[in-house]
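Yeah, one chain of the complex is gone here, protein chain that is, but the others are all in their spots.
For chain A:
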Amino acid sequence: MILDSKAPAGPLAEKWTKHKFTSKLVNPANKRKYTVIVVGTGLAGASAAASLAELGYNVKAFCFQDSPRRAHSIAAQGGINAAKNYQNDGDSVFRLFYDTVKGGDYRAREANVYRLAEVSVNIIDQCVAQGVPFAREYGGLLANRSFGGAQVSRTFYARGQTGQQLLLGAYSALSRQVATGKVKLYPRTEMMDVVMIDGHARGIVTRNLITGAVETHAGHAVLLCTGGYGNVFFLSTNAMGSNVTAAWRAHKRGAYFANPCFTQIHPTCIPVSGDHQSKLTLMSESLRNDGRVWVPKTVEIAEKLRKGQIKANDIKEEDRDYYLERRYPSFGNLVPRDVASRNAKYVCDEGRGVNETGEAVFLDFRDAIKRDSRNVIEQKYGNLFDMYQQITGENPYEVPMMIYPAVHYTMGGLWVDYNLMTTVPGLYALGEANFSDHGANRLGASALMQGLADGYFVIPYTVGDYLATIGPAPVDANHPEFAKVKGEVQDRIKKLLSINGSKTVDYFHKKLGKIMWDECGMARTAEGLTKAKAQIQALKKEFWSDVKVLGFNEELNQSLEKAHRVADFLELGELMVDDALNRNESCGGHFREEYQTPEGEALRDDENYAYAAAWKYMGEGIQEELHQEALVFENVKLTQRSYK
């Protein structure tokens, strides 16, 4: 298949306006004849479900949590970007576009990114109108901060809980539509598969997590807003329930999966404390605005520190290596996430890590507190400092924080065209579930922007074009495909429950996570990836013959839920490794040790790899087929990223 991005021709700034005009419209009286299925109720899902219901479509919204308000968008701390230029510091739609393409190391589609920057301004207006309590200046206008490597202050925030406030805004809009009856909500319901009729997505099969009932739902279009797959690493900043199952099921039904190896390792997380660790906690990147990252200059001092013979505050100024400020004088502690993460790994690999495990660096607020007072720092980061103290038992106002990189976000996802449609007609992917806007690395405060852009301002136009084309005739819920897929889902459940092996689901998940972190994490090599592929295949075989899932289907069964998800992670893990092996270059979050500059920076190969790698599922145990979408850059010049 030739991957047609369907990005409109013409000047960049006019593409979206033109596309909106040429997209077909659904007659207002006909909208009520359509049903749209929305899976996931995070920023993308809740905003899409609410906006489509407002237009008059019937929406069925699904989430596995007990309430749509729990979706993991809620945990985003730092902020949301928008090209408002309220600060008069030189921001513009084009600059946000340019920064995003550059930050993504030139592996994103120009037209999508420009549209994202363009609608970013509408998002802020929308959220304020909903009553989202963004931070404000004393004059009553909105406050901004600079965030994650941006040279302008374009990030809007609500203390350290921006994701929460934006999600609650979208949730309130969704709740309003539930009250009108236009949205039917299905909480504690997990999507298990997509139903295809004549090559189009026409519904889904779900499992009610309380009763175990396997049910079918018919609709004219299916929107997957199911987030990222960072939990393939077992330890990540994702919520425990975050999973790839919906996207992976869609992939196996024909939706190509793009750039699966593009994962973002976030530099500022609380380090691992032991084998019991179930997840990692992110400390907002905004902390790098005031905190200084350092390790001791020498291995000897670091060793004393690790043995508890000295404390961080005992180390003299001249014995500290503020390595980001040293290596990147112009960006300092605000270098992009991938650069900050990799450098933390390097100094720890050198033996200069600062905690017991040797895998931590300091993030120090001593100088900021001296400069601005403790009160000012508390105003900015109070809740983050409290959270850190809660988890570690240490007071970051007095001793430096310890941080280490952790898996945070996945730029890869289902391949979508400019309309956010996957390679399966009628099947869309929004937010983190798609691959579209962040290239090989996402900038801070851009995930919230993308989720809401897709849901509030893109899908209402693009899904209409498709719905108008197919017409409002009802989808036959009795079509034999529904019963067939339902049967397949039931068979899989039976199989998982019948293996009755000797090892728990978590055993497999942890093993997979370790393979992925060691070989497909911050730094990758062809040798390591090849080894990982064989290990994952063996682990998958072991899973299907020796996993132990207790209980029945007809009850709340959390082991069974996890088993489904881990089974899919095992397949995804192998594809990530394939993708990382295929991409013989380093770009953004994908760092292949074989491809680096003499200074140790990522070395892209634009001649051979300026494409999105979209993988087609070919069947059980068969190597997936690679399709390429060439990325054409008409408006930015490809340069080596430099933050020196």
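Side notes on the structure shown:
In this text, contacts are C-beta pairs under 8 Å (C-beta built on N, C-alpha and C of every residue); 3 or more make two chains touch, one makes a residue touch a chain; residues count from 1.
By our rule, contacts and distances are computed from a predicted model.
Between the names "Succinate dehydrogenase/fumarate reductase iron-sulfur subunit", "Carbohydrate ABC transporter permease", "Oligopeptide transport system ATP-binding protein" or "Sarcosine oxidase subunit gamma", the one given in UniProt for the chain missing from this structure view is "Succinate dehydrogenase/fumarate reductase iron-sulfur subunit". Here the missing chain is touched by one residue of A:84, A:102, A:306 or A:438, and it is A:84. Touching the missing chain, out of A:37, A:59 or A:124, is residue A:124.
The residue from A:11, A:90, A:139 or A:308 that touches the chain not shown here is A:139. The residue from A:23, A:92, A:153 or A:281 that touches the chain not shown here is A:281. Considering the whole complex, the residue from A:43, A:59, A:74 or A:347 that touches the absent chain is A:74. Counting the whole complex, the residues of chain A in touch with the unshown chain are 47, 50-51, 54, 65-72, 74-75, 84, 86, 122, 124-131, 133-142, 158-159, 161, 163-165, 168, 171-173, 175-176, 178-179, 185, 187, 210, 237, 239-241, 273-274, 276-279, 281-282, 387, 390-391, 393, 456-457, 460, 504, 506, 548, 550-551, 555-556, 558-559.
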